[in-house]
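Notes follow once the structure below has been shown.
In this view, the complex is presented without one of its protein chains, the others remaining in place.
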Amino acid sequence: MQQIRTDLAIESSGAFSDIPGVQINCWDESGISVTDVIIESDSAAESVGKAKGSYLTFECEGVRNRDPEARSAVSNLLGEEIFRLLPPDETNAPIMVVGLGNRMVTPDALGPRCVDKTLVTRHLIQEMPDSVDSRLQSVCAIAPGVLGVTGLETIETVCALVKEIKPRCVIAIDSLAARSSKRVGVSVQLSDTGIQPGSGVGNHRKALTEEALGVKVIAIGMPTVVYAATIARDALSLLTESAEDDSALDEITKALFENEIGEMIVTPREVDDMIDDAAEMIASGVNQALQSALSTSEIDGFKK
Amino acid sequence: MQQIRTDLAIESSGAFSDIPGVQINCWDESGISVTDVIIESDSAAESVGKAKGSYLTFECEGVRNRDPEARSAVSNLLGEEIFRLLPPDETNAPIMVVGLGNRMVTPDALGPRCVDKTLVTRHLIQEMPDSVDSRLQSVCAIAPGVLGVTGLETIETVCALVKEIKPRCVIAIDSLAARSSKRVGVSVQLSDTGIQPGSGVGNHRKALTEEALGVKVIAIGMPTVVYAATIARDALSLLTESAEDDSALDEITKALFENEIGEMIVTPREVDDMIDDAAEMIASGVNQALQSALSTSEIDGFKK
Amino acid sequence: MQQIRTDLAIESSGAFSDIPGVQINCWDESGISVTDVIIESDSAAESVGKAKGSYLTFECEGVRNRDPEARSAVSNLLGEEIFRLLPPDETNAPIMVVGLGNRMVTPDALGPRCVDKTLVTRHLIQEMPDSVDSRLQSVCAIAPGVLGVTGLETIETVCALVKEIKPRCVIAIDSLAARSSKRVGVSVQLSDTGIQPGSGVGNHRKALTEEALGVKVIAIGMPTVVYAATIARDALSLLTESAEDDSALDEITKALFENEIGEMIVTPREVDDMIDDAAEMIASGVNQALQSALSTSEIDGFKK
Partner (left out) sequence: MQQIRTDLAIESSGAFSDIPGVQINCWDESGISVTDVIIESDSAAESVGKAKGSYLTFECEGVRNRDPEARSAVSNLLGEEIFRLLPPDETNAPIMVVGLGNRMVTPDALGPRCVDKTLVTRHLIQEMPDSVDSRLQSVCAIAPGVLGVTGLETIETVCALVKEIKPRCVIAIDSLAARSSKRVGVSVQLSDTGIQPGSGVGNHRKALTEEALGVKVIAIGMPTVVYAATIARDALSLLTESAEDDSALDEITKALFENEIGEMIVTPREVDDMIDDAAEMIASGVNQALQSALSTSEIDGFKK
């Protein structure tokens, strides 16, 4: 299975639905198909290759077709579920939104673009606590950049900021890789487990987890690519229709793609539009969750 | 073969190297591997699925690794070969560079970006014929946009401009699709046949040919994507190692990718950088060919 | 007056409100202040420095403050007034939207950005006349680029396309220069006179008029800059409070700005946001006018 890279629990759990310690529940809500994959034990985590915790996935056919109503529906439901995951606000500490990925590499720019669209309020509340709308939650947001551009591990930057700013929660947003191209630009995964090493389109390093940071880490991701090797491997797999054949397939896949496919990705031709749309949809959910006392039009009014 | 889309003659001719009417010559020059596919007869054109004419392909390992010297070498050789294709300058008529594709869709933006980097001189020569450097050739350049954005077929726009401006030659630059991912961002194809319907990443329509426009059309292209279906099809093909099996493979490929892969593309993650580099390399070759009396540093000096 | 560059009739007519042949009417509508400057005679045109015709200007304080409702109100009113100017649809000929200016120069990018947001339909109607919504008007749109980038006068490109496409009307959209910085990013000017030489932020050449093109030309513009020299000149002018002093002021202004201000412009620091907002507002008005049988949400549905 190693060669099939996916960051979606819904996909990596697919082959293991009968494993003890993995619970999968599906339902429909507001026209959105929701799947909750709960990984309950360490042994289940190891089998699936995902940390223990809950992974909610939202999928909606209309999003693929750029239907504005479908996208609103996903934003709203995502907002509700993020809100449910937020730790109680006992300290007035801010929530820190972290946009992972490289803003200059389009398929990897989802996180930074969401940061651009997040309603930040921490500075307003700090500077004029008496005149600012008292319903506002304190929110800050940063896109720390990627290792190759900054020379800093994401975890170093986020860790430094968490120590300084002392947020009550981190919300990390990232571009993901899927196994199935039908999920690209469509599925949204929300989990309470943080971000694990090796996730994302590329080189984000080391875990952003509650263990590492000392505060809860909510992770939101959307697949923006499928690895090219995955596509080929799946094609071969289908042809042989045989689980035993795995090592032979591995050989062939390896031979096929060495030096050629490398880190090639599969993505829609309109990757620029896809990222714009996705950032809008996810940031809207985040804003609704974090400013839950405000209506969406009040939120829009706050953004310049 | 229909499902394997490629815009490179070097690839579509691969399976037909023993067909009468197709001549393939290969050589090395300045560290660049050059392949000349000459399609000599109508029947050969039909077999290969490319118009009659000559298709030169330049390939250089160093380009893949972003080696500046390799890129210069390709620019220089491309410039020489474009120059060889230019019709004689008997009329002082300008040369018109046409950048095909959609500037807002990164993998399809190669043509428009080359137009941005082309040294245009027609207005200088017209406005101050006496004070301008007499070695300058008259050049104009336009990116006509794509059908979905303009409502105009490319051929309509180019045809209208050719009637008005009366250039002695059109040079059309476009993003291509390859069959092999190792050619993406690397190979440059130069042909004297114009651009055929259905070429390019997407929706450029109808042929830009000497027949349609009344002036010679030189076509320059670089593959920026592989269609995802091609990757899967090739994987399957390799597994079966059997030419007879083609219809079965077609079935499976079709089943696999219906509704899923659609128009998904395979491209490097750093698609933005790839297009920037490619536009620089190709435009440099075009500028050297069109301003053959100037040195490259003189050309750079003219660009603001 | 020569040194005070403005492309707004409302500003150039300011000093001449008692000139015979210039009629100025003002009213309020939907919270928008509307001014109609009508230049009735050739002698009035010469005095004011604008072609004969009607220049409607829409101004709304809320637009400056990025109030979404104010921007909608302007879009709606602009749409109504454009619709009033459209020639009757006797021939089913398309309407051609032309976005003037340079897409790569932010303050000059308004026209091309409006083209990106225009709902184009001509290709749909041509390709599948029976299956397309019969209420759709045929619209095409192009951003022809600027002389320095293409080597082609805008009038050459537009003229060539008008001959080929035979639209019943051209709508030309351009970035303007204002005299007063309070109009930058706020005022929208709509006229039935086409675009005159020397208008716009920079180098658009030669008139786009019914006389030159053979079809009606509706011009829409928004000031995106004030020339720096204008600011200084106005400051001086106020200090002296003396109309007689004009030649002395001219001397001083000239001395002050020679070699220094040159073509410097005055613009908001957030020029990128301003252009985005303006393109959205104007394109929405254009789409409402051209697809007058559709609701705004139907128009949004058509855009991918």
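As written, the chain order gives the labels A, B and C, with residue 1 at the start of each chain.
Quick note on the criterion: a residue touches a chain if its C-beta (ideal position, glycine included) is under 8 Å from a C-beta of that chain, and two chains touch if they have at least 3 such contacts.
Quick caveat: nothing in here was measured; it's all calculated off a predicted structure.
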**OP:** Based on the whole complex, identify which of A:79, A:145 or A:285 touches the chain you can't see.
**Re:** A:145
**OP:** Looking beyond the chains shown, say which of A:40, A:67, A:80 or A:153 touches the absent one.
**Re:** A:153
Original post:
Which residue among A:63, A:77, A:100 or A:120 touches the omitted chain?
Top reply: A:120
Subject >> Residues of subunit A (touch criterion as defined above) contacting the omitted chain >> reply: 94, 103-104, 115-116, 120-123, 138-145, 147-153, 156-157, 159-161, 163-165, 304
Subject >> Residue numbers in subunit C that touch the chain omitted from display >> reply: 104-108, 180-182, 184, 201-202, 225-226, 228, 231-236, 238-240, 252-253, 256, 259-273
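In this section, only the chains that are shown with their structure count from here on.
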**OP:** Fit subunit A onto subunit C over the CA trace and report the rotation angle, somewhere between 0 and 180 degrees, nearest 5.
**Re:** 180
Subject >> Approximate Å spacing (C-alpha centroids) for the pair subunit A, subunit B >> reply: 37
Original post:
Taking each chain's centre as the mean position of its Cα atoms, how many Å separate subunit A from subunit C?
Top reply: 43
Subject >> Set of subunit A residues in contact with two or more other chains >> reply: 273
